[in-house]
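Selected chains from the complex are presented in situ; the others are not included.
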Amino acid sequence: EFSSFLKQKMLHFGDRKVGVVGCPVHHGQAKPGTEHGPDALREGGLIKKLMGLGLDVHDYGDVGTPSHEDDHHFDLPVKNPKHVATASENIAADVYNVIKSGRTCLALGGDHSMAIGSIFGHSLAEPEHVVVWVDAHADINTPLTSSSGNMHGMPLSFLVKELQPYISKLPGFEFIKPCLSAKNIAYIGLRDVDPGERYIIEKLGIQSFSMSEVDRHGIKDVVEKAMHYLDPEGVKPIHLSFDIDALDPSLAPSTGTPVPGGLSIREGNYICEELAATGRLTCVDIAEVNPSLGNERDNLITVNSALSIITHCFGGRRQGTYPKNYQIPIPTHTNHVAPPPS
Amino acid sequence: EFSSFLKQKMLHFGDRKVGVVGCPVHHGQAKPGTEHGPDALREGGLIKKLMGLGLDVHDYGDVGTPSHEDDHHFDLPVKNPKHVATASENIAADVYNVIKSGRTCLALGGDHSMAIGSIFGHSLAEPEHVVVWVDAHADINTPLTSSSGNMHGMPLSFLVKELQPYISKLPGFEFIKPCLSAKNIAYIGLRDVDPGERYIIEKLGIQSFSMSEVDRHGIKDVVEKAMHYLDPEGVKPIHLSFDIDALDPSLAPSTGTPVPGGLSIREGNYICEELAATGRLTCVDIAEVNPSLGNERDNLITVNSALSIITHCFGGRRQGTYPKNYQIPIPTHTNHVAPPPS
């Protein structure tokens, strides 16, 4: 018999509408360049590839990321909080609108502070959503546990309800309502976790599949366990926040904080195929593509890896796929050596 | 206890006779160079490596691949059909003769259109054979589903009985009798499958282990399931058609249609070790090594990967192996500081 799991997961062309939101933020970390991530992905052929999957694609362009001249707060252990806050508010608004319009949202970073806005905006449209966070890093430092002050290492701390007693009040962040419980988050791919982050993960019981667990259980069981934990009934909208540094540095060299021993592109694509197959993937972030790091070849590799991740989130399958009502063409004549029409 | 599966699969040196057939074809695709594949493998040390495994090796040289001046057929959606047909007929004859002479056949491509001849020739000698097709591509386009007209993407369509109503009559192809049923084929490694191919795979129920399934089940279960499906009683001759682009492009850069996210050399070797251990591997194709693509280092990597695949098909084992009647040598004297003979 033909494997049943393949059939039930079959996604035909054109089942989805997608809205693309560029999030060209870079003030969440110190290396210029992540603001060029959205355009690097577009120039790499993003829209064409999505349309090649038969999708109805609309690109909403980039959100505004206005700068703040007075964004140094000498008593605060974070860098550029107002800048990050304003961008987050704009991202949240666009993500909310895209999802409310009936499209799946693809949010293109930008550094990973972008996820403050995209997850918050997603929660306004879909309060029951769960988050799969694929990253080498846990990005759950509080302003006070962070040793760098870079906000791309903190986004989850602002969103998790249980952490709020530990979070400093930051200028501009008044608009954010913590919208996640610790049990709504599953990590995949961690391998560089700060002491405070590890403590938080353990104290709050956040489901964390580090590379150790991927090695131990294999990617199939990891994805299954993560999804079963987040939503045993399989009914909730899913937010995938994919930091490109989750992949091995050989696959994503153009990123700010690479860590050896990452996911293979196969594992990355597998995660995306499985989440896409649920039919409940409502918003996808792609973060930390930085075209200013590495040479041209590094850039090409990184962008292609990101595009592969994205297409497998939106119906691309290594088994192949075909349009609805496809039929094999039948030869209409057997006269095979006729001269060309002149 | 010492693991029993290791013992029962032990292959001693010298249990096999091998016949090498060069298939320097390149008209099945558009990039010159695959015609140099057989010699690149020979110059890389193929024969010596096979003999180093204790095998009785005979190299039958290359089959003829005569060109046809009038091989443009403007009403046919395929390129160079006469050229491919003639080469296929010659390959089929040589493969048939090698197998009939009691040797395992190693057919060195050449582009993957070579498999039309090698599988057909194999079927003439062993009508019950089954095919394991290891490839990034399904190579089962019909002339009418192919978007390129390149015949290296079509070989299986000419061989599968169930597909014949959909196959255009091509000049020179009269000699081929479809010799495979859909149930005689198992794919491993697919990750770039055209819509028509996917439809055919699903409609005919062809067993397909794409990279998704390799990621999901692991290579051990994939090989076990494939072999159990093809031949649950374990009695049939096996044809392995190994497209080097099944391997990850990092391992086989010198090939015409590389696709990221391929098999590791470990997985490739594992497949071969397992098929070899059945004792029923009767014919092996190695296709799509193209020394004209990539630089010298790319070539070396590609050829070495191909040689590794081949040696593991013919008795090479990562656990090691030793000649029959091997004994550990015993020191014959303990006088260890004597002067050298003068």
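Per-chain residue numbering starts at 1, and chain names A and B are given in the order in which the chains are listed.
As a convention for this text, a contact is a pair of C-beta atoms (placed from the backbone, for glycine too) under 8 Å apart; a residue touches a chain by one contact, two chains touch by 3 or more.
What you see is a predicted model; the values in this text were computed from it and never measured.
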Please state how many copies of the single repeated sequence make up the complete complex in this structure file, given that 2 appear here. 3
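Keep this in mind: only the chains that are shown with their structure count from here on.
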Between chain A and chain B, what's the gap in Å when you average each chain's C-alpha atoms? 39
Residues on chain B engaged by chain A in the complex (per definition of touch): 73-76, 138, 142-145, 165-171, 190-203, 205, 208, 210-218, 250, 260-261
Once bound in the complex, which stretches of chain A touch chain B? 1-2, 6-7, 218-220, 250, 264-267, 269-270, 273, 304-305, 308, 317-323, 326, 328-331, 334-341
